[in-house]
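This is the structure I want to talk about, given as structure tokens.
For this depiction, one protein chain was excluded, whereas all remaining protein chains were kept in their positions.
Each chain gets a letter, A, B, C, D and E, in the order it is written, and its residues are counted from 1.
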Amino acid sequence: MTADHGLTHVDETGAARMVDVSGKAVSVRSAVATGRVLVSDDVVRALRDSTVPKGDALGVARIAGIQAAKRTPDLVPLCHPIAIHGVVVDLDVHDDHVAIRAEVRTADRTGVEMEALTCVSVAALALVDMVKALDPSATITDIRVEEKLGGKTGVWRREGLEA
Amino acid sequence: MTADHGLTHVDETGAARMVDVSGKAVSVRSAVATGRVLVSDDVVRALRDSTVPKGDALGVARIAGIQAAKRTPDLVPLCHPIAIHGVVVDLDVHDDHVAIRAEVRTADRTGVEMEALTCVSVAALALVDMVKALDPSATITDIRVEEKLGGKTGVWRREGLEA
Amino acid sequence: MTADHGLTHVDETGAARMVDVSGKAVSVRSAVATGRVLVSDDVVRALRDSTVPKGDALGVARIAGIQAAKRTPDLVPLCHPIAIHGVVVDLDVHDDHVAIRAEVRTADRTGVEMEALTCVSVAALALVDMVKALDPSATITDIRVEEKLGGKTGVWRREGLEA
Amino acid sequence: MTADHGLTHVDETGAARMVDVSGKAVSVRSAVATGRVLVSDDVVRALRDSTVPKGDALGVARIAGIQAAKRTPDLVPLCHPIAIHGVVVDLDVHDDHVAIRAEVRTADRTGVEMEALTCVSVAALALVDMVKALDPSATITDIRVEEKLGGKTGVWRREGLEA
Amino acid sequence: MTADHGLTHVDETGAARMVDVSGKAVSVRSAVATGRVLVSDDVVRALRDSTVPKGDALGVARIAGIQAAKRTPDLVPLCHPIAIHGVVVDLDVHDDHVAIRAEVRTADRTGVEMEALTCVSVAALALVDMVKALDPSATITDIRVEEKLGGKTGVWRREGLEA
Partner (left out) sequence: MTADHGLTHVDETGAARMVDVSGKAVSVRSAVATGRVLVSDDVVRALRDSTVPKGDALGVARIAGIQAAKRTPDLVPLCHPIAIHGVVVDLDVHDDHVAIRAEVRTADRTGVEMEALTCVSVAALALVDMVKALDPSATITDIRVEEKLGGKTGVWRREGLEA
């Protein structure tokens, strides 16, 4: 993409491609991602009291996250399509934020960390949509992979995390 | 979803999740679903004479059903993405209704009854769309699984059905 | 589609087409559709007690219905893309079925009865998915338009309905 | 969704719904959202030198963001479908992060802050996907609306921001 | 995209963006595109005799084209989402090819030539899929805009075409 500086032939250095994984083994893999949505006191109260005007905000966010995990290859251009075999999304209401945690599992040829990150991100977006009338400043933050299991790499855990 | 009665911690009882099937075996599975669209005499005549103004109603319904079967995990939030390996949709014009029957086959980790039901439902919706100018009262009815083969359950047939 | 009986030239009689509505006026239109999912006593009990193992079945069905309403033109081949401006889905648990009712509103060039029917159908499919482990015989039935307002037709109500 | 505590009739308090906006005026509206992806020195170097192995990371992220903005109503369950009329996504490589800024414009019935947030979030996800082989700890953070113009609210700016 | 030659700041020259059209007027616009699929004698015979083994090839191609026209903004990254108001697709079987012609109409803010081209291209792809078992060499060719009406440009016709 950055490579055709006036040349006729497009130099493939820099050209986006979907890496070939057809030779990788099918194995059980999982990934955990987390994130947070910073919200106002009003939002925390409405979530705790189930009085968010647009409806059950945590339930909507959870389903949005699960559906987005399935749609990851449609959203992330170079992601491989993957047969997702299990998704759990947890939302925890804290005093000044909602913590989101997603665990995605598959038995396929590549890892599912992008699926877990997409799940958390879209759950966060859906949550913001549900509460934005109460708090237009809601902020999505700290979305990251915590842990990744399976495949050739084996176990990867974010530094500072203990098993 | 129904579980956070004002509590800070979201009790996962009741929270929607996509059940983990990564441990299930890949095996050939199939499902048959059926349904009916009740239509007026005018519609039956137009279908039999191929004179529906919007075009070939049965053909459009059949393709809509096949495509919807592939999109089941996108429509049904907790459905697993599945590699559909075969779909046949039959439409039969009767004197006061159109009978729809879909058979879906896969070699994957979960059953395909939701795919068969989705196929019948969307074929029915597409059929209604084609004939609604002739009959705004067209009614979709009796959509159900008839038979399910494969997986750990083996054979399931709706009561009253014989093999 | 049914028109090329061995002829070189495809006679357009019978060919599917998306009817031109660019000349129609933008106006507020709405449609109400209803349907039912017949379920076993076990399912009724689990819905009333919020103990469906896969999670909040009514909540998932409601969201699936709303999202499907937005995706109607993607599912129904000859449907026009429409800017949906409001959707409400109600689910009522009765002693032997769940009643579903959807109302869709728009300010656009065509009616939204297909959107309302799609909303009810996919809410029903999602509900079946949530309870199928408890009742593999669950049946979707009586999906139909009840009422349609706006546009050149004005008011249409299913016979037997009073305003 | 949280409302059916064992009752037959589903109390609509708490039920998710798509709010009716058919009565709102069509007017020009815009929204700006920002966010950051924290990355390692290696990633910063590879972005600056255009040597990311999977290809042009910033270009892929930009396109992913634009496409996601168009797909917002598909991802966020209660979002209205909106005719997006313009999207600009900027990515700035800093010494320890990439700053993302999206501006979305429309002439429609509702604001586009969810579209701007979705644009930034998915651009960030795509960027993480491009660099995750170099830095599995990349973190998406501080995604928020900066400014919103048009509609009945007029101008909204995040506190601390000056025009 | 091609602009960040090792610089920290991404120079926006060359960066993909969706051009703002919110200031353009809503008006009726249409576009006609054409294309051809070169096929073997066997395929021509099967199409004329309606004996293509996978089913009604022309019918499937027509519906695929109509649906793809609606999905243009999803496929073409910088295309504006547009409310398509009418689509007609014609397929003509000639002695060594199938001619495809699509006309798309809208009342919106931008032209619909990309929608017409996408309609022809995907109708062609679907046709190839239907006949590829008979002719693996089928070739899609000469896809181009013939005519474009409406908007500020007024009328545009490919050179050599007469009104």
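One rule holds in what follows: a residue touches a chain if its C-beta (ideal position, glycine included) is under 8 Å from a C-beta of that chain, and two chains touch if they have at least 3 such contacts.
Since this is a predicted model, take the numbers as computed values, not measurements.
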Out of E:28, E:99 or E:140, point to the residue that touches the absent chain in the complete complex. E:140
Go through chain D and note every residue touching the omitted chain. 56, 59-60, 63, 67
Could I get the residues of chain B that touch the absent chain, sorted low to high? 28, 47-50, 56, 58-59, 62-63, 66-67, 69-71, 83-95, 105-107
Listed in rising order, the chain E residues that touch the chain left out are 1-2, 14-17, 19, 35, 50-51, 54-56, 59-60, 63-64, 67-68, 71, 74-79, 113-114, 117-118, 121-122, 124-126, 128-130, 132, 136-145, 148, 156, 158-159
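Keep this in mind: only the chains that are shown with their structure count from here on.
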Same or different residue numbers at the chain B/chain C copy interface, by half rule: same
I'd like to verify one number: the distance from the centre of chain B to the centre of chain D, where each centre is the average of its C-alpha atoms, in whole angstrom. 34
Touching two or more other chains in chain E are residues 1-2, 4-5, 56, 59, 63, 67, 83
